[in-house]
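Here it is, the structure, as structure tokens.
Missing here is one protein chain; the remaining ones are kept as they sit in the complex.
As written, the chain order gives the labels A, B and C, with residue 1 at the start of each chain.
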């Protein structure tokens, strides 16, 4: 709680609670690996159910965990009672997502009152070696919910 | 086969064969609804396994079927022996993806020698009514494979 | 003023007044060709000052008029006293922008309370023939100004 940008001391519980409600994340076998102020990591181990036609991770998996990592990194900096919606994102697929695991690292580039801009980088881990396989820039919007 | 842009008379079989190898599409319960020259539709029925934290379709599902619909629309116009890789895509999420079914319609905006640009629009179908919930523009690259 | 989406009967004057204050548009020689509810066209004639290294229109010109056409198409549907900021945009350059004139056509895809999503298509006109040379999707945000 020493980070001045943090407005909700329970940010980690909020992120983990929201993540647990995302049916897709558990269907993909994804889990949260790290939650810090302005930074969230999500990873997913390889399964045949996650592939494209060549047997590598499908771009849809890469994108889904990058989107969630970006959105939750924005949420770590928001006040209690806020939620985050993805307005849009763009992803460049840099290399084949080949390996035993994918890791998406999302971080906040700019945290505004309504709009936050986040960057998400995805790495494929094969025998402990990381390959940078995608980079995303995402626009997130704060939404207030009644308590 | 009267469409002059078609260079492979077996384009539909090629698309369906490749789709069948995508583990993720079957894991999501997605299926190809339509294959025409320069146009492919993919749909996915609602399941709890596909949701975000509010119980609507997750943006990752919307994106995965839009990406596949765009890539396969590009593939319909390619010569035999080609494959398609997603270079990048950008998606704007326009409305909550709420309904019993999502449909992604991909179409080729420009088919070049190396690069094709495609647009994908996703609709959420609730009680037969379509809501336009996302629009994607994607850059696809042709890759040649040895026969 | 029969269009139900229009909330400011003076939308055309608002758009033209704002455009006239954009130093860059006049520096590029751009002008507004059309203002309709949810639709704005901006065009710019060829000059050597607008080129990239091969003598065609620079992507920066294509982008600048597409961005303005998108933003002003969003503004046509806003209440009096609003302004529009570009949150982000993405543009695919489809063909060389070669010709005596560029035309950007912006239209609103979705007009929300805070966020509008617009599409802008740019055409290069050579001897009266239009070539589709770029397509943009832009996220615009409403900003309220005190009267």
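Heads up, the rule we're going with is that contacts are C-beta pairs under 8 Å (C-beta built on N, C-alpha and C of every residue); 3 or more make two chains touch, one makes a residue touch a chain.
All values derive from a computational prediction rather than experimental measurement.
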(message) Please output the residues of subunit B touching the missing chain, sorted low to high.
(response) 87-88, 90, 114-115, 117, 137, 139, 141
(request) Since one chain isn't shown, list which residues of subunit C touch it in the complete complex. (result) 18-19, 21-28, 47-54, 58-61, 63-65, 67-68, 83, 85-93
(request) Kindly note down the residues of subunit A that lie in touch with the hidden chain. (result) 90, 92, 94-95, 109-110, 117, 119, 132, 135, 137, 139
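We take it that only the chains that are shown with their structure count from here on.
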(message) Rounded to a whole Å, what is the gap between the Cα centroids of subunit A and subunit B?
(response) 23
(message) Distance between subunit B and subunit C based on Cα centroids, please, to the nearest Å.
(response) 29
(message) Between subunit A and subunit C, what distance separates the C-alpha centroids? Give it in angstrom.
(response) 33
(message) Show the residues in subunit C shared as contacts by 2 or more other chains, in ascending order.
(response) 90, 117, 137, 139
